[in-house]
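Right, I'll just put the structure down here and ask away after.
Missing here is one protein chain; the remaining ones are kept as they sit in the complex.
For subunit A:
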Amino acid sequence: MDYLSKYDLLGAFWVTVQLTVLSAVGSLVWGTLLAAMRVSPVPLMRGFGTAYVNLVRNIPLTVIITFSAVGLSSTLGVVLADKNEHGFFEVNNFRLAVLGFTLYTATFVCEAIRSGINTVPVGQAEAARALGLGFGQTLRIVVLPQALRSVVAPLANVLIALTKNTTVASVIGVAEASLLMAEMVEKQADLLPISALFALGFVVLTLPTGLVLGWIGRKVAVKR
């Protein structure tokens, strides 16, 4: 397997890690906001949250990523990098991919958090409101901290799925792990060892996520 030295394996997986981490942060923030909208007392916000989640999570990810690159960037002219910068297309497509993954993954984060909110007894929010806390304070101080604890394990699943979903970025040419794998498979004859290698790479990335978050989830569970 001396051809391995010809390819930048670590570099490709590093791109996968960057895609995953940035999209994870983005979708946690956007997903939490969506969840807040879905439980808010304002009908307009509830409507938007519900419509967004039901629309976006049912679109195939490939379509979303392709739309980010072709539709948003080429057609509508949304550009997320400096055109004169060296490697403009790589940077722009990487950022568009992060945007696409964020918009998509946020719907799953939202639903995980919402189901977590539903595990918090209504009495908790009622007690908070009865003390004079507003909707935002009740959510932030009382409900979400308890919901997030029961949501760590489902969020780990979302994160693992996201890690694997980042391979879709290869359709718009982002040089993450699976793009390199396709290239290697094309040029080398050793299909099996190469596939095994990349499979192992992804397991190395996702296994700790599941284990660490599972452990955290058990640690922070709320006693009642």
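The rule is simple: contacts are C-beta pairs under 8 Å (C-beta built on N, C-alpha and C of every residue); 3 or more make two chains touch, one makes a residue touch a chain; residues count from 1.
Note that in this section contacts and distances are computed from a predicted model.
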- Task: Select, from "Carbon-monoxide dehydrogenase small subunit", "Molybdopterin-dependent oxidoreductase", "Glutamate transport system ATP-binding protein" or "ABC transporter permease", the UniProt-recorded name of the complex's unshown chain.
- Result: "Glutamate transport system ATP-binding protein"
- Contact with the hidden chain, among A:A128, A:L159, A:M184 or A:L213, goes to A:A128
- Which residues does subunit A use to touch the chain missing from this display? 41, 121, 123-124, 126-134, 137, 141-142, 145-146, 149, 222-224
